[in-house]
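Only one protein chain is missing from this complex, and each of the others stays in its spot.
Let's turn to chain A:
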């Protein structure tokens, strides 16, 4: 019987329901009514009132008013001392003062988490009390809001997790906001940067920050000298996805255990050498323990001179994704990672290679170039190598032959074939390759 379940489980069930449905369970029986009354999440989604449309008809407008009245009523009759979560997802608000009322009420009830998303409206001002709440620990702004930094110089005093979405952000905000949140641990910024002559300076400076996710975009590929500065001595996890790309300054070299993911797209950017920005970024994170470089990042790096690649003395795990460009870079990267223990080498699909092979200029780069000196890490440290997306091409076979022969400390070589029939065709040949390490096992997946 469902009524035999304890209140905590019934509450948990309600937490997966939009407030409208959760509230409607109060009519089921006196037991359910008690559970609903003790339940502290308020989640509103206008999807329950109207379908998504870019323009609103009269009926939709009526539905909107109804939605607002409904939220009003729930908030007004709020009988809890403490609200755990207030979330609002809507397309538009007819009456913006309602937002202020709802959020203020939630904050008066010591709300722990606020999530707001108003997608069909020009930048809405964030209610003022949100900046100073002492109970608010999680703030997710999934659409663009006008943020006004309080004059006290401290913002979001208890917020540990902050997510913001910004369109053409103002420098007054980007230079300051992420330096004055005193207990911030996890920050995600999703921003569209200006196209023209307005340069964005994004400053992130925090001693408490552990995780940082940046997703930066721009409408076109024109070059604007946007800049990101990261000063976070306790950072453990850095994820950058950048389509613009901007230049990075990373201070206080990231934490020793940090994991860094870089995905920078730089098509059409050769005019000003994107590799330079990228090398700057890599220098800033050269203390990382784990590094993952996407295909486009490696392509951009390929434009850099070989000796630009910084050394990664602490790196133990490296993941590189290689397309057409970047092959010549691989030996250089391996020489810069003296203590590497695990290497993942992911190759992007075959078709692209063929397209570009026709282009004589690029063909030269699509091959494994053996260095005169075997990288230190291969001789002494690399225990595990994984090759993903193996297509069985000549150059790939050469690479695997080289790694097996020179990987003196190798325990495992994993080869993931793109097509299963390739495995039948090539596994025998691969198993025959000379192995530099007696304990080396080859696995096919």
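One rule holds for everything that comes next: a contact is a pair of C-beta atoms (placed from the backbone, for glycine too) under 8 Å apart; a residue touches a chain by one contact, two chains touch by 3 or more; residues count from 1.
Rule of thumb we're sticking to: contacts and distances are computed from a predicted model.
Asker: Hey, which one's the missing chain according to UniProt: "E2 ubiquitin-conjugating enzyme", "Protein PBN1", "SKP1-like protein" or "Ribosomal RNA-processing protein 42"?
Answerer: Not shown, but named in UniProt as "SKP1-like protein".
Asker: Check each of A:74, A:138, A:224 or A:397 against the chain that is not shown and name the one that touches it.
Answerer: Checking the options A:74, A:138, A:224 or A:397, the one contacting the hidden chain is A:74.
Asker: Touching the left-out chain: which of A:133, A:174, A:292 or A:406?
Answerer: Checking each option in A:133, A:174, A:292 or A:406, the one touching the absent chain turns out to be A:292.
Asker: Mind listing the chain A residues that contact the chain we can't see here?
Answerer: With respect to the unshown chain, the touching residues of chain A are 1-6, 8-9, 12-18, 20-21, 23-33, 66, 69-70, 73-74, 77, 239, 259, 261, 290, 292, 294, 317, 319, 321, 342, 344, 346, 386, 388-389, 416, 445.
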